[in-house]
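Below is one structure, written out as C-alpha cells, with a few remarks after it.
Omission of a single protein chain aside, the complex is shown with its protein chains in their original locations.
And then subunit A:
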Amino acid sequence: MATDSRQKPDGQRGANRARSVMGDQARSYLGHHRKVARDSMQRLWASPVASAMTWAVMGVALALPVALLLLLSSLQGVSAGWESTARITAYLDLDLPLSDARNVAREIGADGRVMTVQLVERDQALEEFRASSGLNEALDFLEENPLPHTLLVTPEDGARSADGVQALVTFVEKLRGVDQVQVDLGWLQRLNAMTDILARAVWALALLLGGAVILVIGNTVRLAIESRRDEILVAKLVGGTDAFVRRPFLYTGAWFGLGGGIVAWLLIQISLWWLSGPIERLAGLYRSEFTLQGPGVDGALALIIVAMLLGWLGAWVAVKRHLDDIEPGDIAGG
C-alpha cells in the first residue's frame, strides 16, 4: 500500500513534467509570435506618416471595389423587388366575344404559375380611358370601341424570376384569342443584364486593385527588408530559420492590411452616410424600395480579413524575392 501510494504521485509528476516541457515550448513559441507581432506593429507606429500613406493607398484601393459590390447587391435587390410586382398584360383579339374572353381568363387562371387573373372588359376599358385621357369628345367620333378585352395576369411568387415570367408570357401568347402580350420584363432583363455586366466589371476591378495592393505592400516590405539587412544577416548567422527571419515582415504585411482594411471601411461608411440623403430622395421619386446597404458587421470583418490576407501575401512576395537572397556569406570579411 505504501509503495502504491508513492508510485502514483511519482508517475503523475513525470507526466506533468513532460507536459510542462511541451507547454513551455508552446508558450515560448506563442510568446515569440506575440513579441514579433507587437514589434512590427510598433515599427509601423514609429513612422506614422509613411504608415498612414500606405494605409490610405490600400484603403482607397479596397474601398472602391467594395463600394461597387455594395451598389451592385443593392441593384440586385431592386430587380428582385421589381419582380415581385411584375404583371403581364394580355390584349385579346378585337373581335373576341366576352364569353370567349372569360374562357381564356379561366384557362390562364388554371395554370399553376398564375396567382390572379383580372378581366378588363373592352367597354370598361374605354370608360377608364375616357376618364383618364380627357379625350372625351374625340372618342365620340369613333364609330367603334378600338380597345380589346384585356387580361391582367399576376404570376405566383415562384414564377417571378425573369425566366419564369418569360415562360409564362410564351404560354399566354400561344393561347387562342390572345393578340398581344406585354410585360415590363424588357426592363427587368435590361437591369439584370446590366447588373451582370457590372458584376463582372466590378470583380475584374477588384482583382486588379487586389493585385495593386499586393504590389504596394510588397514594395513597402521590400524597403523594410533593406533597412533591416544587418539584423537579417545576424539572425541567419546565429541560426535563425527562414521562417524566423520572415516572420516580422509577414506580420508587417498583415498590419498594413489591417490598417488598410479599417481605412477602406471608414471610407465606405462615410460615403454611405454622405449619399444616404440623396438616395432616399431619389428612391422616393421612383416609389422604389432601393436602399444602399452598408457592409454590416460580417462584411466589415470579411473586408478586414481579406485586407490582412492581401497584406500578408504582398509581404510574402517581397520576402520570397528579397529576403532569401540575403546570405551572410559576405559579412565574414576577407
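In the analysis below, a contact is a pair of C-beta atoms (placed from the backbone, for glycine too) under 8 Å apart; a residue touches a chain by one contact, two chains touch by 3 or more; residues count from 1.
The definition used in the following text is that contacts and distances are computed from a predicted model.
Colleague: UniProt protein name for the omitted subunit, picking from "Cell division ATP-binding protein FtsE", "Formate dehydrogenase subunit gamma", "Intermembrane phospholipid transport system permease protein MlaE" or "Cytochrome c oxidase subunit 1"?
Modeller: Listed in its UniProt record, the absent chain's protein name reads "Cell division ATP-binding protein FtsE".
Colleague: Just one of A:D179, A:D230 or A:E280 touches the chain that is missing; which is it?
Modeller: Touches the omitted chain: A:D230.
Colleague: By the contact definition given up top, give the residues of subunit A that touch the hidden chain.
Modeller: Looking at subunit A, the ones touching the missing chain are residues 24-25, 27-29, 31-32, 230-231, 233-242, 244, 327-329, 331-334.
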